[in-house]
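Apart from one protein chain that is not included, each protein chain of the complex appears where it belongs.
All chains are identified by letter, namely A, B, C and D, in their written order; residue positions are counted from 1 within each chain.
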Amino acid sequence: MTPDLECVDLVKRFGDTTAVDNVSFSVPPGSFFSILGPSGCGKTTIMRMIAGFLDPTTGDIRIKGGSVLDTPPNKRPVNMVFQHLALFPMMTIAENIGYGLRRRGMSKPEIARKVDEALERIGLPGIGARKVDELSGGQKQRVAIARCMVLEPDVLLLDEPLGALDLKLREHMKVELKALQAAFDTTFVYITHDQSEALVMSDQIAVMNAGRFEQVGTGQDLYYRPETPFVAGFIGDTNRWSGRIEKAEGGTLQLRTESGLAMRASGAGLAPGDMAEIFVRPEAIRLAATAEGLAGFDNHLSGTVTSILFNGAASRLLVQDAAGETLEVTLPQSGEFDRLKRGDMVHIGWGAGQATCFATGAAGAR
Amino acid sequence: MTPDLECVDLVKRFGDTTAVDNVSFSVPPGSFFSILGPSGCGKTTIMRMIAGFLDPTTGDIRIKGGSVLDTPPNKRPVNMVFQHLALFPMMTIAENIGYGLRRRGMSKPEIARKVDEALERIGLPGIGARKVDELSGGQKQRVAIARCMVLEPDVLLLDEPLGALDLKLREHMKVELKALQAAFDTTFVYITHDQSEALVMSDQIAVMNAGRFEQVGTGQDLYYRPETPFVAGFIGDTNRWSGRIEKAEGGTLQLRTESGLAMRASGAGLAPGDMAEIFVRPEAIRLAATAEGLAGFDNHLSGTVTSILFNGAASRLLVQDAAGETLEVTLPQSGEFDRLKRGDMVHIGWGAGQATCFATGAAGAR
Amino acid sequence: MRNQSRVAFYLLLMPLVLWLGLLIIIPHIDMLLISLRERVSFGVYDRSLAQYEKALTEPLYLRTFARTAVMSVLATAITLLIAFPVAYYIAKMARGRLQQVLFLLCLIPFYVSELVRTFGWMILLRETGIVSNLLQWAGLADQPVEMLYTDATMMVGLVYTSMLFMVVPLVTTLESLDDSVIEAGYDLGGSGLSVLREIIIPHAMPGIVSGCIVVFMLSLGNYLTPTMLGGKDSLWFTEMIYNQFIVRSNWELGAAFGFMLLVLSSVIVWGMLRLTGRTLKETMG
Amino acid sequence: DTLRLLTWGGYAPDEVVTMFEEQTGHTVEVTKSNNEEMIAKLRATSGGGFDLAQPSQDRVMGPQMEFGIYKPIDVSKLNQDLFIPSMLKATMANTTVNGDVYGVPHVWGTSGLVMNTAEAGEVVKDYADLCDPAVAGKVSYRLKRPTLIGFAFSLGEDPFAAYGDEAKYKEIMEKVEAKLIECKANVKTYWGGGDELMNLVRSGEVTASMAWDTGGWKLNDDNADITFVAPASGALGWIDTFVLPAKGQADDVAYEWINFVMQPEVAAMITAAAGNFTASAGADEFAEEGLKAKYQASFPQEAIDNIKWYPPVPAGLESIEGEVLDRVQAAN
Partner (left out) sequence: MIPTIPQSRTVRIVYGGYVALFFLYLALPLTVVAVFAFNDSQFPSLPWEGFTWNWFFGDTRPQIGVFHERGILGAVGTSAFVAACVAVLSVAVGTTNAFLFNRYDFRGKGLLYVLMLLPLVIPGIVLGISILVFSSTLANGIWDLAQMDIQALRPGLLLVILGQFSFITTIATLVISARLQKFDRTLEEAALNLGADRLTAVRTITLPFLAPAMIGAVVVAFLMSFENFNTTLMLVGSDAPLTIAMFDRLKEGSTPLLNAVSLLLMLGSSLLALMMILFQRRS
């Protein structure tokens, strides 16, 4: 099956800066593909090349198998939901949604019918006559999507469409967007710098950094099997140290952090003497009242609780070990440790498999 | 010990709306007191009354035991960190911090000394000569606090001071603010609509809704022992149903939700036939592959996974039971259920003690 | 504090009231009163509508009045047509440095007095002027060409003089149009023309209205350009006011003319606002 | 003290002002203007703002009666010997209201035709000839009352004789109006100030114009073809006066100035600057020979005899003229 969208060796330079650096990917029909990366990494630049507002320096963009490089933006079979939505403030909702259909010269009654249908689809029937600024943020959001979807594009591009909404609404719209994609059954290419948006909605996620794709995979892949230190640090909270490898046996490494903490970890392609970065997620660390409870773990140590960050289900402890290293540890919801207070001594442990290791300097080399 | 700040039966009306409705509380010296509530509930109004920018309609405000109602704002021994900080853009950092001291007619060298001291205290020595817009968001934050603290107020008021910062910085400043309070050893009264800010930092939290205080207590109190449905719904994520009590024995209730789901829950003052609202936190619900694994729980049922919201450590499942009720269930981090997919059948269960119940209509009645 | 605030209020109100009262409202009422009287003999006056009667029955005055109005509307329209593409270029096409420089270039000519600008046009367009010489040199004319003292020249001057007041509000409103809205127009299949008609112009409407009002006012009330460039053919209504006051010492008729001009400008401004459904406050303030 | 002088261009040349200031220690502020503006300004200030003004003698009586903007002149404070007696007498007579004298003469001259004789001499002999197609687009005149009067004469009327008869005057003016409207296409522009006209003629943009004699003579220096020609129906003779504005604040300095500029040597300097002769007795001796020669060339004896001197304008005529002028300007 030809992918709906395919980018091949895409490069975009602005003078000296390379905003997009040799990016290739393809998006199968009907899937939800996200590009996730920090601000300024080049996400919007990719999007604008696909939409036709920027010419790639080199590389090709194919939609349904055919190159669209020579197609002007108003002729490309992709539509875009802009970051600030770019609804036309001088038009009513119905005029907004019907804009593209009018451009295609569709007859008035047919446009009216299609617009009504789209409004129905997004769950806002009957608001066609309203002005743009009479809608709430979430409603505008849906109208912006409907405005594109009436045109039945091959690919819908969304550039941080939730960025302008407040937290609660954003949570809600995440689920809603995913449902809309299912309803319209179209390929979505979604840009965001918010990992939780990407994780919750996407079939596939590309993690982007400094113009390049670091890793492409499902949310689980990225969270549990990061391939680069950047991905390991960017997705999810994590404890992070640098250290030196002391022993390497198969996939298991023995190493020591700069502050002197000894640790077992897993990681490929590292030899004794190498410098490495180690990542351990707070929820991977187990808490116990006694050292015995942690016997099964490759790493265990004891430390003092320096702070209890109570936050309901997401509560954490800060634990300082003898060497002075501070670790963030998830407070289990079992209630077992609810009576803990600052200054208490605790035992913590984690498996070597949960401590991911990368050679230092390997960042972005991939 | 006289409280640093005491509000007694505070009421503020704007025409027909009662923005603050009979609020009383007292803040012991040196504590971190938060007022948490949704937008528009009256938080800022309380703050502005304490600072002296608004006169209460009725009620009294006492600082260190003495009423300040007749004291103009520039004479009150409280200072305020404004939501958008309100640093003076035309002045340097040093001039900003020294502003209040100049108003007190302090000598120049002494002002300079105090300013330097304060800059030291907030960990930004030597930035006195910079302009406000040469600082980062977090630095500005600290300067705004220092500007108040040099005046050694009895109470420091903070009106959503982190509201303008981005997510990462906000996380960081939470911890930092708590540390600053410890360093200055002053009473903080802190306003926010972000529950996680309040939970992480405060000694005491007042949950406010529609002009009234719903509950005052520690973070744990509010999270685990909510006293009103509003608190139960506002703090932390939760599943929420309405239902009718079928049987009441001691503290344990037997009830049925509108869609027909039968459930055991706990709650006081409810009799058979009463309508009730039931709250169950997603992390209180246990997941099992077989019904046997859940035998110990008061409630158990089986359902289909309708959606997997993968979000790292905060992943959730949406499970639909036979009656059509959808439940949000935390996906444990054990990895045990990682292979679950949409449409799979799962068993879930929870204890009656984890299902909190309130009589319908009791909201806000307290 | 309450009392203090009341005192402050009255202190702040006073200058405004004095200014508007003594320099705007009362003088205009007085002007109206003067226009409502008639000279009977040396130093003796009567209440009467004679001035307005004269102004409205004498075809010359009426014609000049209408001519001034029509020409001002024309000048406004031409200014808009010329300025719009330029304002659009500055607001949306030019970027960074170039944008700033072009905008400043637009402003600078208007920091020098209208007199100097008009003088410049006279040097350019007179029979012995630059353009005439250029045309002869280029072989496009075999004798000196007089370009002054015609309506067309006057129009050139009026448009020139008002240009800034059209360009600036247009640039400001066009700049406030988000690029992404235009892009969305194209993205949804729009062509240049349809985007212009359905998105850009509706968005620029506030700027167009306020630019047009100011330019219209400036043209209507202009004195220098019609007298200097329009010469023998272009009697402008302001010139008639000047003539009645200064040349004929007939203040009564002059005041009546002044009032008619005021009414004309108010009606047209009001009409433009009505047409576009905007208020004076939105447009000017 | 400061003397605020409201006068015509050329009547207070810089060297004369400097000389006066050096001799007396006063300062002089000169505002250049014309008859209509002088009167309008004085009317607006009800005779204030200036200490000495110089309207033409026919414009003193009417405005004084209407607006009371002048104050009587104490002739005894003037050195009457400096004036040509006949001119002084005539001017005083023409500017007397209720027994008080309001004006004394200063500069006199005529209006007629200034032209490039080489290009327009054949055609233009009288005011009305300015409308000849042969000079189309090359003529100019002022759109002011002298033009109306001049055209009236050249159309065979005598407007001065009709001063007392408003109906008759109106009829004459209607004729003139028709002529001027018909003539409009011929006109390049209506000139406003003397120098403006000189520029137009000098540059060749205008070859014939109704204008003050002095302009023609000045241009004659540069281009011998250009000169002043007395029209067939007679040049119009005018005398510009000294008057004291009603609320002038420096009458003494004003008298000092009058006595100063009427001295023959000074008067000659003014003649040199303005191009016109003055009412100063004996200034002729100091006047430049060239100017005298030009004067004689322009004014053979019969032309001098034919000069039409302006009588004082009765009130009421100006509004008739004003409307005519407006209509001419607006005509298309």
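Structure notes:
Here, a residue touches a chain if its C-beta (ideal position, glycine included) is under 8 Å from a C-beta of that chain, and two chains touch if they have at least 3 such contacts.
Remember, it's a predicted structure, so these values are computed and weren't measured experimentally.
Contacts of the undisplayed chain with visible chains (whole complex): A, B, C, D.
Across C:28, C:54, C:67 or C:278, the single residue that touches the chain missing here is C:28.
Of C:124, C:141 or C:205, it is C:124 that touches the chain left out of the display. Of the candidate positions D:203, D:223 or D:296, contact with the unshown chain belongs to D:203.
Where chain A meets the omitted chain, the residues involved are 48, 52-55, 72-73.
Taking the whole complex into account, chain D touches the unshown chain at residues 4, 6, 9, 14, 29-33, 41, 44-46, 48-50, 192-200, 202-203, 247.
The omitted chain makes contact with chain B at the following residues, 51-53, 72-75, 78-80, 82-84, 86, 88-90, 99-100, 103-104, 147-148, 151.
The definition used in the following text is that only the chains that are shown with their structure count from here on.
The minimal number of chain-to-chain contact steps leading from chain A to chain D is 2.
Of all chains in the assembly, none touches chain C and also chain D. Not a single residue position of chain A touches two or more of the other chains.
Shown here, the protein chains touch in a chain-like sequence that does not close on itself. Pairs of chains meeting the touch criterion: A-B, A-C, C-D. For chain C in complex with chain A, the touching residues are 178, 180-181, 183-191, 194, 198-199, 202-203. Interface of chain D with chain C (complex): residues 36-37, 39-41, 43-44, 63, 65-68, 137, 143, 184, 187-190, 203-205, 315, 318-319, 322-323, 326-327, 329-330, 332. Residues of chain A that touch chain C in their complex: 51-53, 72-75, 79-80, 82-84, 86-91, 99-100, 103-104, 147-148, 151.
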